[in-house]
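One structure is given below, represented as structure tokens, and several questions about it will come after.
Here the complex is missing one protein chain, while the rest keep their positions.
Labels for the chains are A and B, by order of writing; each one numbers its residues from 1.
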Amino acid sequence: MVCSKKQKWTHKLRMLEDAYRQTVTEQALAQQLFGSITDLFPICRSITGSGVRETLSYLNRISPMEIHEVPSGTEVFDWVIPKEWNIRDAYIKDSSGKRVVDFQRSNLHVVNYSTPIAGQFSLEQLRPHLFTLPDQPDLIPYRTSYYEESWGFCLSQNQLDALPDDEYEVFIDASLEPGSLTYGEIYIPGKSEEEVLISCHICHPSMANDNLSGMVIAAYLAAHLKSLPLHYSYRFLFVPGTIGSITWLSLNEQTLPKIQHGLVLAGLGDPGPLTYKRSRRGDDAIDRAASHIVYQQSEQPPIEFSPYGYDERQYCSPGVDLPVGRLSRTPHGSFPEYHTSADNLDFIQPKQLADSLMACLAIFDIIEQNRYYINTKPMGEPQLSKYGLYSATGGNKQSPEIQMAMLWVLNLSDRKHSLLDIAERSGLSFETILLAAQKLYKHGLLTPDEKLWRHNPK
Amino acid sequence: MVCSKKQKWTHKLRMLEDAYRQTVTEQALAQQLFGSITDLFPICRSITGSGVRETLSYLNRISPMEIHEVPSGTEVFDWVIPKEWNIRDAYIKDSSGKRVVDFQRSNLHVVNYSTPIAGQFSLEQLRPHLFTLPDQPDLIPYRTSYYEESWGFCLSQNQLDALPDDEYEVFIDASLEPGSLTYGEIYIPGKSEEEVLISCHICHPSMANDNLSGMVIAAYLAAHLKSLPLHYSYRFLFVPGTIGSITWLSLNEQTLPKIQHGLVLAGLGDPGPLTYKRSRRGDDAIDRAASHIVYQQSEQPPIEFSPYGYDERQYCSPGVDLPVGRLSRTPHGSFPEYHTSADNLDFIQPKQLADSLMACLAIFDIIEQNRYYINTKPMGEPQLSKYGLYSATGGNKQSPEIQMAMLWVLNLSDRKHSLLDIAERSGLSFETILLAAQKLYKHGLLTPDEKLWRHNPK
Partner (left out) sequence: MVCSKKQKWTHKLRMLEDAYRQTVTEQALAQQLFGSITDLFPICRSITGSGVRETLSYLNRISPMEIHEVPSGTEVFDWVIPKEWNIRDAYIKDSSGKRVVDFQRSNLHVVNYSTPIAGQFSLEQLRPHLFTLPDQPDLIPYRTSYYEESWGFCLSQNQLDALPDDEYEVFIDASLEPGSLTYGEIYIPGKSEEEVLISCHICHPSMANDNLSGMVIAAYLAAHLKSLPLHYSYRFLFVPGTIGSITWLSLNEQTLPKIQHGLVLAGLGDPGPLTYKRSRRGDDAIDRAASHIVYQQSEQPPIEFSPYGYDERQYCSPGVDLPVGRLSRTPHGSFPEYHTSADNLDFIQPKQLADSLMACLAIFDIIEQNRYYINTKPMGEPQLSKYGLYSATGGNKQSPEIQMAMLWVLNLSDRKHSLLDIAERSGLSFETILLAAQKLYKHGLLTPDEKLWRHNPK
């Protein structure tokens, strides 16, 4: 029985990341992720409507999900589900009939949630409805007006400057009517009912990094995790930003106590290094696990929590206060392409997408594998050479790093330090510490603490 | 009733600082402070005697105070009130009858507490009684001999070097006789019997920064506070250094438990940035409030407590241990003008005096206004746009800083964080956080915690 336990444990070693590597090369994975983003890029998404449904339908083919429809008017905490918005076409035509601003060329051209309009306007009359980025004159901004009924167009400053005084025909073929808010949910049961929450926002129209990167990575993660034995259950949410997470929280209050760890995924394809923003709790298990992996990969220290950003704002509101952090690359708002037409397929890189996905798995590996062990020979060091774990004269049989990792694991396996504690204290990677622990365990020099699966390794 | 509470709270917002601004411009205030210092500068003060009485009589016209006289010989803790010292004239005349050192030109010329003397001395006989600053040859030092009876003169090194071998007539028309120690006290009752202590030393002769700046600012502060509704009671002490604070402590032991916060004011007119020296307790409410304001104004981190300096030495002695820190500009001893004739009216600046006074009020504002609130909509964020607290499409109705402040206040108003906690954590000013809290409170999104007026916001 001890033997079977050992086998099981050994088998689980780095299962999530390694398992992926066994099925697909990182390069192929990178192309899969990029390919899906390319497919989804043209769709005009919003917080409600057919663009969201089409997107979820595509993601559903990567990893089957439950699609929820919540009717307009439903009260969700302090909010109300808005009317559903759908758009078919929109343009500004000059007096010659030429479309000078055309929704068909970029869905950013229309202010998201614009009410329908059809009429003739002079340029001066139009101006209050036109939005540009004077400091980035080539780019179209991304604008929304969810909770104030209005209409408008976004265009580049250069486009605007080139418009002559003229009589323009304005047309927005949109509807804003009672309907529903749509979101997707994937639940992957593990051995425990305790959950890991992964959330991404699906409401942005043609933007690659923010947040097609997040939703596509989430879908592939879910597809991968489904095939593996897991301790935790994993719940993936594909929700429109703010209103979507508030809706889910409001409808699932009974589920919240089960959530032990969580990540918001957003902006994971740009060329910048991985970054992690702490949960409101600041130093929970997810904060330590994600900070460790991000530091190992990119040497970026974690970003302190602030009540701004993506849906971590809702998951970390004071009455909810879930241990949910955010994994990104360059933080939103701090890259010039943010919320513009430059957040396109050229801005994201296949390799960055794949690395982001693998980092998620490495974080989950810590969450799944971190434990407390007890040194079975705590008086002095055990004679490692007896077990073939120490080199004799001619150079090391073990790599020096593993050798040091074994000494650290032996020294700190005193019921007070988890493997992650030991990794943090030693400056070695969790992966190395886990490997050392496995070797020591194989030789009976470690025994699991009865507190196995303690979640918060603080 | 809720409404009247709201009104009251709104009314109290930044009352202390703003109230001053409503009555006088900062420039006029600066001139008032500088003018009073100019008036008081010529008086020869000491730890006892008529110079102190004259000074307090002047300050009494700014803000009426109680004048205490404690007889010589009174035991105060380990000390005894010394004899009273009064001086009328003093000089050294050369053989031609010319006053080569003349008390009438600068009261620093006589060692403070010099015993009377009249006689003829050769230069060599005089030398042990002459004090100079060889490294600052233009300046007259400030010297005292309170507890060892002796006499002496202070002069510039240049003056000394110019003295020929001659027979000199020395005369000090002083008295050192039983009398009393004089100090002033102003008590301004607030709603609570709990007190804020403000102390300044009044014993230095003609020195502008150390400490006419402190005593004049204290007097104007008292005059201002008297006109305002206050939570705390405020007690101002105008005492001779060391022996004065020890005397007050010794005579008022029953009052000590009421003192919740305190500041020693000294050296507040020089051109340097504001600095705050922590109380012995190190991180009490006054330490946090004063550190916050000083950092906001001057980006100076607080100076750690040390058992040296001004009367904080006595207030922070181990058996007294009051939460009293020190507000200064350039710390004593670290500017070349310190304790010399160069600490004169040219060394201090009207604007610096006014800024120092306003900083005191900003500190008291935190002490008076810091509280705990509770977010009434803690599940997710409230929909701020519903309340007119969030911008729609076209730019922010709220300033971005207030917008962020509202998010911080909402996120951390969980019974665990005071407004000052939130200011510290967010990096925003207490003023901004308070303003955000007020807006949220007006719309019912915050409610005061029942622990209102918790004093120590740690």
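The rule is simple: contacts are C-beta pairs under 8 Å (C-beta built on N, C-alpha and C of every residue); 3 or more make two chains touch, one makes a residue touch a chain.
In this text, all values refer to a predicted model and were calculated from it rather than measured experimentally.
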| item | value |
| --- | --- |
| Contact residue for the chain not shown (choose from B:111, B:266, B:324 or B:402) | B:111 |
| Touch with the omitted chain, as defined above, among B:86, B:175 or B:250 | B:250 |
| Which residue of B:99, B:143, B:258 or B:351 touches the chain not shown here | B:143 |
| Of B:77, B:171 or B:187, the one touching the omitted chain in the full complex | B:77 |
| Where the missing chain touches chain A, by residue | 375, 377-383, 385-386, 392-394, 404, 407-408, 410-414, 426 |
| Chain B residues that touch the omitted chain in the full complex | 76-79, 111, 131, 143-145, 147-148, 150, 152, 242, 245-246, 249-250, 253, 280, 306-308, 313-314, 316-321 |
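Note that only the chains that are shown with their structure count from here on.
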| item | value |
| --- | --- |
| Chain A and chain B: spacing of chain centres that average the CA atoms, whole Å | 53 |
